[in-house]
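What follows is part of the complex, with its chains left where they were.
The first chain written gets the first letter, and so on, giving A and B; residue counts start at 1 in each chain.
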């Protein structure tokens, strides 16, 4: 019996990537597809890479259209998910790819998103301590942000193992698809090709409290985070370069051991052999995460670096992974650890 | 019962793409992987995107290593396939991804490749008239060149329908992976990013006689071809802009009809709706071909444009498609028409 899935927001980058993955998922049947300004258009004009869905037509995002599915994915602008979710009933699995239900602290939400907090749902990053159990059988899933996925996977092992001081510095480079499909001057190809630039500097990026939440939970204490996102001239991928001061007594061996333990049974996280470093090209279109870690004795810091595809593991792949857990399917169903390279 | 496949030349771009596709093929089990200068190395160091094969080690390309497989793929430098193929016996399916067995005319081979002609095998572009039947059950397959794949699919319908004069002009832009993985100064990222440049101008590119062979067969007469390849600042993809003088009496409708007829039952060729044009991004990592055609009445020419992924449909995907036919499997087994975009 197929799982029938609807996608609200099928015309954007997150929605398109989700459809790409669902088309390859053996248990899923794709149901309603909705857009708002694009309702009525052929998907072939909006997502020309999704050839098997070319003749599907987008509908409006209404409760009626989304009714009658086993799973509803919400790829909507921040702040719009709660109203839709309410209408879907408690028995439908709702996977929110927006930010609305990620944060536990209502004050954080209000400060960074300037609106009322809608609540907190099980957090769709199964690799974090305790997260997998909360997702199994759940009817609600909050898909993590792309930067928090990359940064948390890079650093939580150090905090879980108690080898890092509670003060992290994260500099991440993202491909442009993370900024979405709405045309803005600074996202033009003419502007981004050949250029690296930072944005949201100084702790003001909305993913900051989410990273703090994840690392603090792993550490058992409040972790201070300096997070700087940068825009890189590539369509996809996040490279997160993270570091934290090492606690006294830390050695290269104890660092390596912490990471080996954290990822020993993880199907999607690949701790690279020593000497090999992550590259976003290696995880292009894949749900895999490449992680490597080093201990810089001279600087006294643990350096952990991760590479993900921001649209796959960072958004739509993470959503499918959590859906699998929520539905009781094998966690890896329909998800690949093979990138498209070069 | 799984088809056991060996890949000779697993460290290059063609070999890597082939492995990416074979990993997703439900009937294939990956056997021996060979390299030459790379023999003894872990595949994880050479093809880090192929996570499930990371711990496989390359062997030397010898008859012993390649023995005992149902299919042997040869991704070797031009001129090396014949010697290997001879040792494999007539019952093994040999799929040659090099140029050695593509050309029918020994004189063409000698002029363009400056060595002795090894022979001619069934040509692995099933969409060409008569090609599919020759591939079914065959034990030998010559995989087409990437440019000939793109150009022939764009123009053969016009020749098969008798609507074009026997004189074609083809300008194609290719991603850099078409030039291979051997490091050369003009292929450095610093050189190719931000630059378009032609090469092999004036009919001297080795794919020229192959394009002529395909179009002439469709036309039933010798077609003259002006072919100019250009290097584009992208890793993958070919956009082939092709045109030919229209015969008297041709109309926009007769042109469209010729293309609709040619591709009506083709699972991988997508003749786009009128008004939509191909883009290489739409077929990134996919075996699909986007084609569009127009009749420029003022210039008196038929303009046909195709987009492929040079490594997928243009090399490894074409190889798997032909393997499927040769083995009696469904032609589309293990091949996707879904691109990775954006």
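A few notes on this one:
Operating definition for what follows: a residue touches a chain if its C-beta (ideal position, glycine included) is under 8 Å from a C-beta of that chain, and two chains touch if they have at least 3 such contacts.
Keep in mind that this is a model prediction, so the values were computed, not measured.
Shown chains number 2; the total number of identical copies in the complete complex of this file is 4.
We take it that only the chains that are shown with their structure count from here on.
Taking each chain's centre as the average of its CA atoms, chain A and chain B sit 35 Å apart.
Put simply, chain A touches chain B in their complex at residues 13, 16, 20, 23-24, 42, 44-45, 47-52, 54, 177, 181, 193-194, 235-236, 270, 273, 276, 279, 281-286, 288, 290, 336-342.
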